[in-house]
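The structure appears right after this line, and notes come after that.
Only one protein chain is missing from this complex, and each of the others stays in its spot.
For subunit A:
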Amino acid sequence: MAATGTRRDWSFWVLAIFFGLFVVFLYGPMITIYVLSFQGPTGGLTFPLQGVSLKWFGDLFGQARTGDVGGAFSRSLPLALAVMVLTVLIAVPAGLAFRRNFYGSTLIFYAAIASLIVPGLVLSIGTLVTFNFLGLPARWYTSALGAHLSWTIPFGLLIMFAVISRLPRSYEEAAYDLGASRFQTLMLVIVPIVFPGMIAVALFGFTLSYDEFPRSWLTTGPKNTLPLEIWTMTTNVTSPSLYALGTVTTLISFLVIALAIGSIAIIQRRRLRAGG
């Protein structure tokens, strides 16, 4: 510390400035939007603030709403939840399967990684063309769901790889040694140990889907999801309602994260208390 009389090295200041800039660029735009969403009734899209009000939040949900925000949200939230559940149900067993060197595992791994590399807009077009070819209409709960899963499952799989790399086979063997069936081993040993990893997979599944734009672009059909609706609004809405919407959607994201982390804490506490 400076108080001890030692002078800071020049590298400290360089790195401190670098880090400061990093934080400003990371949070600056977000904070700007949150602040501007409380713009006074006479204010515009830019600083300075003309007083403080909740008018733009009211506009968002009121009669004078600026777009189909409620409708978009009522599609984005179930979509993100469905993607979350399906990602966990598919990526977690898939990750566990990769602990055994099954035939074709390398091929499946590369196929999964390839779908992360394909540009989302291209995938969006491809999904739409395929659905047209099959004579199916594009809907948020069919084509968009599939397009999102092609993005979230490989992500979930990569998270599971990190989780299972710290899961030695001896846990299963110990359970088997103590008379547990395969199902008991899975439910009483493996799942509890990888549970935090499953929450991480779920969170990634939710947030990747909730704010996905490119893979939703052509696959949601006639009705927009939230990111598409916001994008549409940026082109024709010129009020701070846009910012209010940003603030609200961020709050929802935080709420989901808090729920997830809170549920981990509750489960762990209950497990400690219950015993046996």
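Note that a residue touches a chain if its C-beta (ideal position, glycine included) is under 8 Å from a C-beta of that chain, and two chains touch if they have at least 3 such contacts; residues count from 1.
Here, contacts and distances are computed from a predicted model.
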item	value
Undepicted complex member, UniProt protein name, chosen from "Fe-only nitrogenase subunit beta", "ABC transporter ATP-binding protein", "TonB-dependent receptor" or "Heptaprenyl diphosphate synthase component 1"	"ABC transporter ATP-binding protein"
Hidden partner chain, touching residue among A:109, A:161 or A:176	A:176
Hidden-chain contact residue, picked from the options A:93, A:168 or A:262	A:168
In subunit A, positions touching the absent partner	168, 170-171, 173-181, 184, 188-189, 192-193, 195, 271-272, 275-276
